[in-house]
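One protein chain omitted, others in place.
By written order: A and B. Residues from 1 in each chain.
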């Protein structure tokens, strides 16, 4: 039997031990990790699973110590580029928000060191994981808070498999609002049937960052202005690269204050997991928009049998935009072009806008405050995409290799398969 | 094999062809379609299904062209009467918001012409429908935008059946906010068992229309003030007329920015479809309030075995009211009757309100801005209904004919089946 004293000793020698996987240990001093999607960490020998891909993020390396998988999370301030042109001061884990994904296998004994480099106390709750009450991470209720400078040790055996999360249960409103969250994936001991070929992790979040500033307001409850996949906004979000015919799982966790109905084009799919475990096949049903409740996870699965560039986005239209003024006067249908010359005598940069809709804004170069993204962004093969926030593309292609997640560029449509413009003399309806 | 050239040619001759159904083609110049529920378009010979009834709307007629069902949608500004006393300047399709419902059958080849008569570009995404990537309608990503004056052609074969939608994927926040949306119903090739006798379509939406104005603010994200079924508010919404014993399906799609929990009185029912397809019978479970997520559809089914006038409404109480001031001072419980005479010396029209609740407002005649509905409306057989917004009534009656959707008036309760007033000397509790 392992005593608490032995475990303490083991923890002490962690960082001097042998790295059991090929991955490089996080530098504890990193203030900001790369925003490119990192290659998955292969399953160690003796364990068989498809490792997850955390979009614009990475998985957390570990060391083995007498049969225990030892992870080290460092709660600390970091910076995060939301998309080129905007970098935010956040709190996260190991230099990133969301923190690196923890991957382990049902039956594993895990030990997780948590070092607090924040200016205030913290704790970690292992959302959805069955464990002894004293490992539940509720500061004040199941353990003392972790003070700045302290390292706490959580250790438990994984008795289940599925999609879970970790986040503070201490000053929770503030700490989560500025980025503290991460996913915790437990692979099954025996591979699930059907097995998936690609397995993606996405954490949803919402932020209120005043244009021209560098930090989210933690007190905002309803009127957010930026919505992120893994703390990135479109076009800063990497595509989900998928080989034609692959079985795909997308695990989506929501740590914001609102539901996000995630719509995938071109497919219908089933929810196979919640943060409580597996949905039995008989209880599954097809959806094309899955509402992810706050504090919940849904894993969706489908077979990628249709090639192309398929949108994946939140269906709340404001959540696929970047920061905008919601209180601007409504100019739709108000003829005001002729006012421009007069106003420009006073305000030379003035442009009338919005009288015919807002599509023009995707092409317009407007002066913006520093560190602020346009409301609508992104350029596709046929022009501006007029998107922001929670939007990305699943790129389904023939002929990719199993582990190949490199962006294959835009889809080349076979001749005659794109909606086409009718010559006006063919329709006989115009004019 | 049909070449693209042949299809173009076919499209050119569309409006000169033979009308395959008895219905009249939409006049392309219509600025506003009738708000009365239009009779359903019967299934053409050789196809067997119960056509849907779009409350306060209609289905879209089509023509046959060499075995292809050809539809024509015209994106254009229109006006919409929300209820008698309020008309709104909207954008829609073929003179209506929501646009007419497209009905077709699994296996059909459909061709849909989309003419843009808006002042800015648009596109149409066929929400939930499995199709080639180039027909997916995402402006910039899968096709060029449809510029004003242009007509684009979408053509694909329907490989599934169920309840779907169409809406722009171009300047989406604005175009959807002002009314651009419609339903797309694909009937199964072999009739479903059990078959339904009545099949209704309702699209949910929310609007922010400042009292006294005629257009919705497209930038509003959370604080809307009007909530609609098919762009109508109670008492402008037609009842769902149902024959006693009918099996009823209600398909509800949500294009607003909030969930709407739709409650039906007097019945429990099951969700049988989402916008992803059919819920298998073993995965169905009874509900009496179904939450419709944003960007999603739920079809509910029940057997109408209880006669009467049964409310169907959103259970968020503000969503069954019309526009109101949410920032008014709270007078509940504040005794202020005696102030009236003094204030009336200065403001002759002044009335103290709200000290005992707001029920009195349903009877009061208050001066309102032009084009503005009272907060609570509607008159039932027993007095004011104190409702607005997303509220209507399912009228279940004996002895209706199969296709009879005419309002049968209020329900006549058999003697002794209505809650009754106790004489005060019977209760012994009062005073």
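Here, a residue touches a chain if its C-beta (ideal position, glycine included) is under 8 Å from a C-beta of that chain, and two chains touch if they have at least 3 such contacts.
Because the structure is a prediction, the values reported are computed rather than measured.
Participant: Given that one chain is not shown, which residue among A:34, A:280 or A:403 touches it?
Facilitator: Missing-chain contact among the listed residues: A:280.
Participant: Which of A:68, A:110, A:178 or A:264 sits in contact with the chain that's absent?
Facilitator: A:178
Participant: Determine which one of B:45, B:345 or B:417 touches the chain that has been left out.
Facilitator: Looking across B:45, B:345 or B:417, the contact with the absent chain belongs to B:417.
Participant: Would you mind spotting which of A:53, A:78, A:105 or A:170 touches the chain that isn't drawn?
Facilitator: Looking across A:53, A:78, A:105 or A:170, the contact with the absent chain belongs to A:170.
Participant: Given that one chain is not shown, which residue among B:259, B:275 or B:301 touches it?
Facilitator: With B:259, B:275 or B:301 as choices, the missing chain is touched by B:259.
Participant: Contact with the hidden chain only, please: which chain A residues?
Facilitator: That gives, for chain A, the contact residues 3-4, 8-9, 11-12, 14-16, 28, 72, 74, 77, 89, 113, 115, 118-121, 125, 127-128, 130-146, 149-154, 160, 169-178, 215-222, 257, 259, 274-280, 282-283, 291, 293-296.
Participant: If you put the missing chain back, which residues of chain B would it touch?
Facilitator: Considering the whole complex, chain B reaches the absent chain at 222-223, 259, 261, 263, 265-269, 282-289, 291, 306-311, 315-318, 320-321, 324-328, 330, 332-333, 355-360, 362, 378-386, 393, 411, 413, 415-431.
Note that in this section only the chains that are shown with their structure count from here on.
Participant: Since chain A and chain B are copies of the same chain sequence, what is the angle of the rotation superposing the Cα atoms of one on the other, rounded to the nearest 5°?
Facilitator: C-alpha superposition angle, chain A on chain B: 120 degrees.
Participant: Measuring from the mean C-alpha position of chain A to the mean C-alpha position of chain B, what distance in angstrom results?
Facilitator: 34
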